[in-house]
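Only a single protein chain was left out; the remaining protein chains are all shown in position.
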Amino acid sequence: MKMSVAPPGEPQRVKKVEERESVVIRFAGDSGDGMQLTGMQFSTESALAGNDIGTLPDFPAEIRAPAGTLAGVSAFQVNFASQEVFTPGDDVDVLVAMNPAALRANLGDLKSGGILIVNTEAFSEQNLQRAGYANSPLDDGSLDRYQVFPVDVTKLTVNALQDLGLSNREALRCKNFFALGMISWLYHRPIESTEHWIRVKFKKSADLVEANLRALHAGYNFGETTELFAVSYQVKPAPIAPGFYRNITGNNAAALGFVAASRKAGLPLFLGSYPITPASDILHELSSLKHFDVTTFQAEDEIAAAGATLGAAFGGALGITTTSGPGMNLKMETIGLGVMVELPMVIVNIQRAGPSTGMPTKTEQADLLQAMYGRHGESPVPVIAAMTPSDCFYAAFEAARLAILYMTPVILLTDGYLANGTEPWLVPRFADLPDFPVAFRTDPQGFFPYLRDERTLARPWVRPGTPGLEHRIGGLSKEHITGNVSYSPANHEQMIRIRARKVAGIAREIAPTPVGGAPQGDVLVIGWGGTYGAIAAAVKDLVARGKAVGHVHLRYLNPLPADLPDILSRFRKILVPELNLGQLVRVLRAEYLVDAVGMNKIQGRPFKVSELVTRVQRLIEA
Amino acid sequence: MKMSVAPPGEPQRVKKVEERESVVIRFAGDSGDGMQLTGMQFSTESALAGNDIGTLPDFPAEIRAPAGTLAGVSAFQVNFASQEVFTPGDDVDVLVAMNPAALRANLGDLKSGGILIVNTEAFSEQNLQRAGYANSPLDDGSLDRYQVFPVDVTKLTVNALQDLGLSNREALRCKNFFALGMISWLYHRPIESTEHWIRVKFKKSADLVEANLRALHAGYNFGETTELFAVSYQVKPAPIAPGFYRNITGNNAAALGFVAASRKAGLPLFLGSYPITPASDILHELSSLKHFDVTTFQAEDEIAAAGATLGAAFGGALGITTTSGPGMNLKMETIGLGVMVELPMVIVNIQRAGPSTGMPTKTEQADLLQAMYGRHGESPVPVIAAMTPSDCFYAAFEAARLAILYMTPVILLTDGYLANGTEPWLVPRFADLPDFPVAFRTDPQGFFPYLRDERTLARPWVRPGTPGLEHRIGGLSKEHITGNVSYSPANHEQMIRIRARKVAGIAREIAPTPVGGAPQGDVLVIGWGGTYGAIAAAVKDLVARGKAVGHVHLRYLNPLPADLPDILSRFRKILVPELNLGQLVRVLRAEYLVDAVGMNKIQGRPFKVSELVTRVQRLIEA
Amino acid sequence: MSDSTAVKLSKKDFASDQEVRWCPGCGDYAVLNQVQRVLPELGVPRENFVFISGIGCSSRFPYYMNTYGFHSIHGRAPAIATGLKTARPELSVWVVTGDGDALSIGGNHLIHALRRNVDLKILLFNNRIYGLTKGQYSPTSESGKVTKSTPVGSPDYPFDPIAIALGAEASFAARSVDVDAKQLHDVLRRAYEHKGAAFVEILQNCNVFNDGAWAPLTEKATKADAQIVLEHGKPLVFGKDRDRGIRLSPRLEPEVVELGNGVSESDLVVYDERNPALAYLLSRLEPPQFPTPVGVFLAVSKPTYEQRVAEQIAAAREQLGEGDVDKLLRQGDTWAVR
Partner (left out) sequence: MSDSTAVKLSKKDFASDQEVRWCPGCGDYAVLNQVQRVLPELGVPRENFVFISGIGCSSRFPYYMNTYGFHSIHGRAPAIATGLKTARPELSVWVVTGDGDALSIGGNHLIHALRRNVDLKILLFNNRIYGLTKGQYSPTSESGKVTKSTPVGSPDYPFDPIAIALGAEASFAARSVDVDAKQLHDVLRRAYEHKGAAFVEILQNCNVFNDGAWAPLTEKATKADAQIVLEHGKPLVFGKDRDRGIRLSPRLEPEVVELGNGVSESDLVVYDERNPALAYLLSRLEPPQFPTPVGVFLAVSKPTYEQRVAEQIAAAREQLGEGDVDKLLRQGDTWAVR
């Protein structure tokens, strides 16, 4: 589906229209209510309306917890604005609550005076009880701080579909589109993209196409006709760089980044993976891209996934393996072997809230030190992290490039927030991405398995099947140059130091570190990974208020950029916000002996911009 | 076998006797030559002679590499002295080389002017070639710097056994006892303990007892009668604290430490393990102690070993799991679960040279950061390390005590050097070790699975089978107090912080840190683990030369002792010698922002005292 | 384990206070229900039951049982349970696992627990799909299956859980169906009564990601023709009218025959649950050519792992006496310095 901004057919408005700079809406309902879908479609509509957007899906760990319970609440938050958007938004302006549990679980985040749209039909005795309400909050005055709009979404939807001969259950399933239509009216969203989506999605059943379209339109028209809404809101397009855009999740972006890298390298792509939340979607995505010479291997476990990936890399493929924290533990021994045999592979950890099984659907950044030090012995690997959903594309591409160029396993860290969050992405042209064609060694003359490239210290990559280059690799200590098994003490140290130098040398690949906000001054905020948006927004806010606050966001965690000490020296204080108990901050302190302080939140949720602003202000004042 | 010092029957010496303060002997031969045995017996004789001793076995990774090759060389080094011994010695005073390969592999460590005893018979054309000698070093003048004693050990042994009717192969197998007898004569060692050992070892064959005894005596008498040796050497007994001693390896000591701990706790001991060099001997040892209520489970892999251990701990046993680096990777996920469910278990990593398979029979200290950070998510565990072979007993005991008291997995680090090295151990009385009887929770009144002890923050330990306390544990985030599954953001953070506080609180268990050498001054040398002996000896040497050098050796790596910052502040410079690329040094720098510098060696070998002395001196002068 | 003084327990004694959180309509409910029914019949005090699971929808099971429970790590429940049972042989230890948990990541621990004959009751909920991770194919998914991770069909061949168990020297292997209350009840009881590792495959419907995977075996219309119930000592007869059976060809290959027309029950294979080779042969029967066998495939008795371990410890104590730590510390190369 391609279309350009400012869709045609915006209806005549008779009611009052107000303008807003930015709006944060959260759709919340039962797992079965289709809130993820609603939120995604609304995001697309908003992007098509020319706004900048940020999104945050939030779903339960249970597949389908009992209907109506708090455990079953699923929500999707969208921030859309006429200016640059960095995050899905802190507090919400509009909450759509499809049942009491959704209300209860999300009300705390609604701004005072915010809009609250509730599906009244769902506020039955039983549902209230399931959500733990003694009395209906609709009646007891507890919602007085908000603009409450009670709508019987259920009945209105069923009525709209009456003559279609659908079962009650089928009809009820359309109610999310009613809600979407209503909100689309309220914020002047173009609904053509949703109409299109419905036609494609339900193409096998004309009845369902009709039903969902009707529900969507009924909702839209309800907004226009009902007395309930006196005002509707407009959010002007944001000043966005011209170009071709798409909405993309971090997982989707990572998958595409690997495909692009494999093409630039001229290699087939091999993904060895074992399903795990929130990483599985990369496997799903790549499994449908076979025509890009992509092989996906769903392994029996993470060990086999990593092993097969290394085997494929030995065979000359671009080897990728994806997982999340629990599976990461299991890949460590294979990564260590990869370090010893010096073959390229990328290990992607979509971090989630730990330790142990933890909160599988929630986000966290607590696997950084594991990425750096999780293997026995001295086995350094490059570690890089993605900053935003669409940045996962570039981070994946870069991880693959480094792995191949330096013949080493590379760990790529993203997180649940990036993986499932979406943002508009200015799609690059393939031709504009850097080429890095692989030249396998084929010449037997002067060949040694561990004879290194002088600059990168990479050893040659030889595809089995190449005549005259037969050789053996393995996990035992290897002799410099020949690669024969060696127990020589001096050689052992030499090889370990060479590998460490090889990884450290990757610093030469790092472009000068961009410093956001103030180039020097009071506080430098250093972040990494998915906290980019929140920190950038906070720093922007602080700078706007005249504070001398800078922002560095690290893509390269190992090695660190060579210009970092210089940047650090330009600020009085260093703050390192992380969604963990303090991991990057330990690395920086050890590396540079700077008294960097941590700001730590470990609740399965991203930072709020306001939290960051407050903390930095306190630090300036301290 | 019990006996007291100064064995009877020391023969009349007719030749010249010189006195030495300390001697380092290395026995080296083919894997099949029995050098480990020879070295062990010689160590025992030396201990019985009243010397202090230190030993270092060094054997190849191959079971039996081809006879006569460098790969097949096996060696055992003994340092014995009339003063306190800290290490097996840097360079050797005496090298016994049973074949050319043994000579070639070990000659570099022989002091100039040192004694070199070679088994001439083995210097055949073929053996020389196998060892890579073009000419015999016995003839080409290349050994002129040494006192060479050529002895046809083979022929002398075979002659001595002539009338016993042994096969040639059987007779040849006795030649290590000939060599042992000869060296025992040379250094006035009592051979009764070896005689006793032979009688017990070969008790099934009177012929073999006779043969080996004869070889031993023949060697001893050869020393006395041959013209070759004009001098013999005496090493006076060392001033050793009175008491009951035994020779013990680190692995043996660790096994005993766990047995003692299980008795003090009043619990059965469960060891879940998967064989791996150099950890297997703990499994072997414990498997023969069933009458101590010890169950050993040889699992299908390290994951199962850790899992079964955790299962046994859930059942109320003292759960131990032992491994080395490669296996450690595989235990991490289970340790993380242990952190979440807060059950006690001890994970022992006998570190070996990595990364990957590395050099399995060589030592290293490169798994410290893995122990601290090797799991996904925030999952801190106490980490402690043993310093000497016999200290493995106390370290194991303490690891078990902490695990139980704080209801947490504890990682104990030792290494290949400690595991196989021996030293004399002043055996403690069981009654003198601290008691820590376990009181399982049995009272249903007011019971909650995560209601914590106020001081230790430990949760209650309940044995399944206890009526009224049925409860469920698991890896999902747990609600404070109730332990129910919880996805509450605030609760997640609270629980993670509580667990971190619990581990940090263990600092209260740490006795004031002893500082060796100077209490303040120029350089503080901080070490951990198996480098204790070398650092202690170096610091003693430096202090004796008037240098203001102190020594702290950390038993507790996580948490660190509370008095450490104070000690650090008393020295101008901090040096952290480690057999890795710098791991503890990173922790100290991050924790205390001190400009500690590393001294790193990663050759599968311990530090030499002289290397340490030189490095500290350079640092003082810098 | 049975305790004559134990109070009489009922089904509700085994329900915990935690809300059951499977999808409405999930087959797991029926199994939970049946287990909670069987347990009170066994004469075991409630506190002696322990349920250990891995990760997956099915592995949430322990939370719903008012017994001791441990929801552990993906695939590792058999290992954890082995440790517990070895340390505490008097407990009744049950493992709950899924087709992914037991046969994908946990395959090794499963086969080793069976090989060792640890006295565990292992319930494998086979829905031929990864439920908790939302619908990827599992090692029991049929070849060609289209799932989230196999958009053009699985290129793998499936495991047969019974065959895996037999290959791993299991002493007890059985199969049942989630909604077949009576048969499941009987199989669970048989599993409990078997002293040794008891492996039970339960065909379970995941109505969200793999609805109807076992439909022929659960729909009234097809059930009798689609399954054959194994009964020790009885000929292999099946079908709505019990007019068909399984015979062995001269080439020792199984074939379906119609009874009558000269073919009588005496031509059929007489089932022998103590014959592993027969059990394996039956495990090869697959639809549509053959009915799916359910019931007890194999039940042979041999000493259990924890029993043999306990005997070794008892023998050591008998022979060497209760260990004396001081004596132990003083073994080996020792000497006294005065």
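First chain written, first letter: the chains are A, B and C, and each begins at residue 1.
By our rule, contacts are C-beta pairs under 8 Å (C-beta built on N, C-alpha and C of every residue); 3 or more make two chains touch, one makes a residue touch a chain.
Please read these numbers as outputs of a predicted model, since none were measured by experiment.
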| item | value |
| --- | --- |
| Visible chains in contact with the missing one | A, B, C |
| Touch criterion as defined above, residue of A:K204, A:R455 or A:R472 at the omitted chain | A:R472 |
| Candidates C:R21, C:R88, C:R116 or C:R175 - the one touching the absent chain | C:R116 |
| Option from A:K290, A:R501, A:R545 or A:R572 whose C-beta touches the chain left out | A:K290 |
| Of B:T154, B:N221, B:S287 or B:S488, the residue in touch with the unshown chain | B:S287 |
| Which residue of A:I198, A:A211, A:V235 or A:I248 touches the chain not shown here | A:I248 |
| Footprint left on chain C by the chain that the document does not show | 104-108, 111-112, 115-117, 139, 152-153, 155-160, 163-169, 248, 251-254, 269-270, 272, 275-278, 280-281, 284, 302, 305, 308-309, 312, 315-316 |
| Where the unshown chain meets chain B, residue by residue | 62-67, 69, 71-72, 274-277, 280, 283-284, 287-288, 290, 296, 298, 300-302, 326, 356-357 |
| For chain A, the residues touching the chain missing from this view | 1-5, 43-44, 47-48, 50, 193, 240-248, 252, 256, 259-260, 263, 268, 270, 272, 289-295, 297, 299-301, 303-304, 307-317, 319, 333-334, 337, 341, 427-430, 463-476, 484-485 |
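Convention: only the chains that are shown with their structure count from here on.
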| item | value |
| --- | --- |
| Centroid spacing, where centroids are CA-atom means, of chain B and chain C in whole angstrom | 44 |
| Rounded Å distance between chain A and chain C, as computed from the means of their C-alpha atoms | 39 |
| Whole-Å gap between the CA centroids of chain A and chain B | 47 |
| Overlap residues in chain A, where contacts from two or more other chains coincide | 71, 326, 356-357 |
| Numbers and ranges of chain C residues touching at least 2 other chains | 55, 71, 73 |
